[in-house]
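Heads up, this is only part of the complex; the chains shown haven't been moved.
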Amino acid sequence: MSTNVLKRQSPATAWLAGNGALVALVVLAVAMSLLSGDFLTVTNLLNVGVQAAVTAVLAFGVTFVIITGGIDLSVGSVAALSAIVLAWTTTSAGLPWPLAILIALAVGLACGLVNASLIAYGKLPPFIATLAMLGIARGLALVISQGSPIQLPDAVTHLGDTIGDYLPVPVIVMVVMGVITAVILNRTYTGRAIYAIGGNEEAARLSGIKVNRQKLITYALSGAFAAVAGVVLASRLASAQPQAATGYELDAIAAVVIGGASLSGGKGRAFGTFVGALILAVLRNGLNLLSVSAFWQQVVIGVVIALAVLLDTLRRRTTN
Amino acid sequence: SSGGSGASEGSIKIGMSVSTLNNPYFVQLRKGAEDEAKKQGVTLTVTDAQNDASQQVNQIQNFASQSMKAVIINPVDSDAAGAAVTAAERSKIPVIAVDRAVNGATVAQTVASDNVEGGKLAAQELAKQLGEKGQVVVLQGVAGTSASRDRGQGFTEGIKAYPNIKVVAQQPADFDRTKGLDVMTNLLQSNPDVSGVFAENDEMALGALKALGAKAGKDVKVVSFDGTPDGLKAIQDGTLNASVAQQPALLGQQAVQGAIKAANGEKVEATVAVPVKVVTKDNVAEFATS
Amino acid sequence: MKDEILRVEGLRKEFPGVVALDGVDFDLRPGEVHVLLGENGAGKSTLIKMLSGAYRPDGGRILVDGAPTEIRDAGDAQRLGIATIYQEFNLVPQLSVGENLALGRPPRRFGLVDTKRMHEQARELLDRVGIDVDPRTPVARLGIARMQMVEIAKALGLNARVLIMDEPTAVLTTSEVERLFAIIRQLRDQGVAIVFITHHLEEIPQIGDRVTVLRDGRSVSEVPASTPEDELVRLMVGRPIDQRYPREPTAVGVPLLQVRGLGRKGEFTGVSFEVRAGEVVGLAGLVGAGRTEVARAIFGADSYDSGEVLVNGRSLARGDVHAAMEAGLGLVPEDRKGQGLVLGADVVENLGLVTLRRATRGGFVDRAGQRKAAAEVAAQLGVRMSGLGQEVRTLSGGNQQKIVIGKWLLADASVLILDEPTRGIDVGAKVEIYQLINSLTASGHAVLMISSDLPEILGMSDRVLVMARGRLVGELAARDATQDSVMALAVTEVEDARVH
């Protein structure tokens, strides 16, 4: 319309500008292939996929929350609790496994709803509500399991298997959950409402969006995704550990933020989160392949995460 | 020591600070202690220091304010535990150290099995299973923890005796089963010819077994540490070749016995050595039942 | 020229997708009020942001006292004696008024901030602009108008040689504007050079000396402030506008909105009125009269203690925006940044927010449909943007305001409450909005319009309600209402309240 429209970005440039983390991932992958001959093999890449799966699924759930401007610290604990509930209901309670999986998902959902109620109705800061849930869910996992791992029945463990030679179920689950996340965020009412709430909660409210109800859905999604991650985690090991996924919340949040979301809300995408989770997985995998000493690993991981995001911000500044 | 003084024992309160309960090994240790306490009719309070030395100091201080008659400490770290013990000493409460020694302060009794020694035994057992040659990887615990340090040190010392065994990689898997699986998977990519694995605890070994799949116990020998129920089961199944069992329940039981004696002012021996034992398929039956 | 304090030559500024300024010339002398005039998005704010160090130019140069100068940041500008009141407020909501007035340069004693002196200085400044607030009040608790006055006080506190004001009068009522003009004249007489931006053309001869007109990022002409309004409009818009307030009254129907005895402790009491189908009702009053509070209460944005709101004869649950919307109410809030827009989202998102529910089928949003609808309103309102994907944050102030109105036009509310709807909107676009109001009433909708712009109230309403001190103090038919009669009502009871 106006005359002063001058530069138009090509679609490719625009897409890249929105996917800065992807550039970092490619750089990292290229570096790893150069440093280790074992990196760029089909099996290893599948391994990376499998190893990214749990973090990625957790991170997809956290993406919803972060877009609303909230945070969910409880996902690791909720994953562990759901896994323990799954194992306990199939073994001690003797329920059939499909029912047990449903119960495990319901537990995750319930944890999310408790978070959401504290936040939406109790007006607790999300940090505090989900920190409380971090302790509560972990404690309950320990109480139920009496602190010991619980074996899973064989049927469930197939969720951790590989179909044929090249189709690991965790990778399938990750991709499916990623697609679900993308569809919810881009195409549904809740998805669009979430962006508005994160961008300006007051404006969203005055536009008729039921902010509390949407927050309820958001945290419930995060809880349910955490439960899925917990089921995948447990089935990979054929056993549920009460202390599983400790500290994964930071990994999940990091994946979301590396993927371009902002903790102040209103921004974030499923694909970015996916790339963020892959960056973390490639990094850990590569360090193992390169046999970096245990002490130095933490240093290297820190430096690479900072560099990856730095690459993104610098690129964004130069293209603007 | 029971029987006659039953009335006074009923009022004995003992506090126990366990380094962490995030590991079945320590859960068993606690269970051994609790069972013994119940049997002897004393009140036992167990706290979890969550692998945090300063939280442990706090807990011991709190025991002192609760007028415990004796304190059992399962140190997060031997050196740091000194400060905790001093806190109890000031209140004249006898302290029993269990599983790990306390440095820099005197305790009434130390009930322990030797992690360094265990590491050496693990090296010997792995060497034996490998026919004294091959490539070995080590799955390390949380960097900087005493369990990881001592077991790693013992293993490194032990394995030196076998020049044909080469340690090709040492990577941390944080005592965690999932990480054991992931790290082992990755190491198999860079070291496909590996024939032996030493894991600094059973949990990581159980993860590694998953990564090794059909090779576990056969083409690749796996030796680990702790002898937890899941670990023993894997030995029975033939996937885990050996685990250095520390009999944690026995440690807990002995510690409570020592604490009761000390609380009653009886003399206790300075050290009680609970033997570590290498559990293999041959002798697993005796452990699995206990 | 020798006595020039500031000169701008061929100034150029590009943003991704937009050339905001394309060779602007402009100069400023001490003791003058130089008005910048231009349509929404013409580049006025961008120009002054380069004088204040908020942006750096991509081309051209700035001369201060005849010497080419680089103004790298706000600190540089302050050192050069340039103070700026931005179009979008730059206050820290959590901090007190006093703290905001001293932002970045609190008085210190022994290296420590001297809170007592800070508040004393604040008192003086607040007295100077004539608003009655305790310097300890958090800024978040002030309404938009008083925030504007605080901004003005803050700039005065810098004792600058150059004072830049970007639409300071957009949210002020006549009396505050007069107060501001008195201050401006006083400063001008002391030799301060003043840049003044406004869309209220009638203010130009009152306060201005010279006018520079910007169009599409270029300075198109420089004329004296006495130039007739029509000529200014032609220079600015490129065509004459014959009818500034094109109200076409329609047949009045049933009452759509009925407000009965609405009250909230400490803010307003006994507010009763109705708005009927086909009607535009204006709500006038001084700043702080409580008009915004009443509007928000009606819409359910805030709760109330007593009274009742009926839409189409049906009573509304209090404090429930969603229910109000379902019943057919709409509210264009006065604070576009805080309440109207998702600044980080694009034009389509913002325009589609109110109608999001309606664009949803089976949980899925028809985004193509949203886009199409957005493109239509944006064209209707003449939103100047690089595309529908432009982040609303980077739109010019007036264009942002058009988005806030646009999203409610899409909603097709049967009663639309407009709180300062044309704040910051240029003359051309205002007429567009008035036409839209006409078509709303023509199709049987009703409009309640709150405005501090008296000519707009008088020109566009069928009835005028006047509020003062939280009460409705009078009602005038449009044909009887004059600026004086409205003002007389607005101040009668309030005399003592405003002085303190």
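First chain written, first letter: the chains are A, B and C, and each begins at residue 1.
Rule of thumb we're sticking to: contacts are C-beta pairs under 8 Å (C-beta built on N, C-alpha and C of every residue); 3 or more make two chains touch, one makes a residue touch a chain.
Computed from a predicted model, the values in this text were never measured in an experiment.
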{"item": "Whole-complex copy numbers (one chain of each kind is displayed here)", "value": "A x2, B x1, C x1"}
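Keep this in mind: only the chains that are shown with their structure count from here on.
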{"item": "Central subunit by CA centre of mass proxy", "value": "A"}
{"item": "Intercentroid distance (Cα basis), chain C paired with chain B, Å", "value": "70"}
{"item": "Averaged-CA centre spacing for the pair chain C and chain A, given as whole angstrom", "value": "42"}
{"item": "Distance from chain B to chain A - Cα centre to Cα centre, in angstrom", "value": "34"}
{"item": "Chain C - residues contacting chain A, complex", "value": "14, 16-20, 22, 41, 216-217, 299, 301, 321-322, 325, 331, 333, 338-345, 349, 352-354, 356-357, 360, 363-365, 367, 379, 382-387, 407"}
{"item": "Chain B-facing residues of chain A, complex", "value": "36, 38-39, 41, 43-44, 47, 50-51, 54, 142, 146-149, 151, 233, 236-239, 241-246, 284-285, 287-291, 293-295, 297-298"}
{"item": "Sites on chain B touched by chain A in the complex", "value": "21-24, 27, 140, 143, 168-172, 176-178, 181-183, 185-187, 189-190, 203, 206-207, 210, 229-230"}
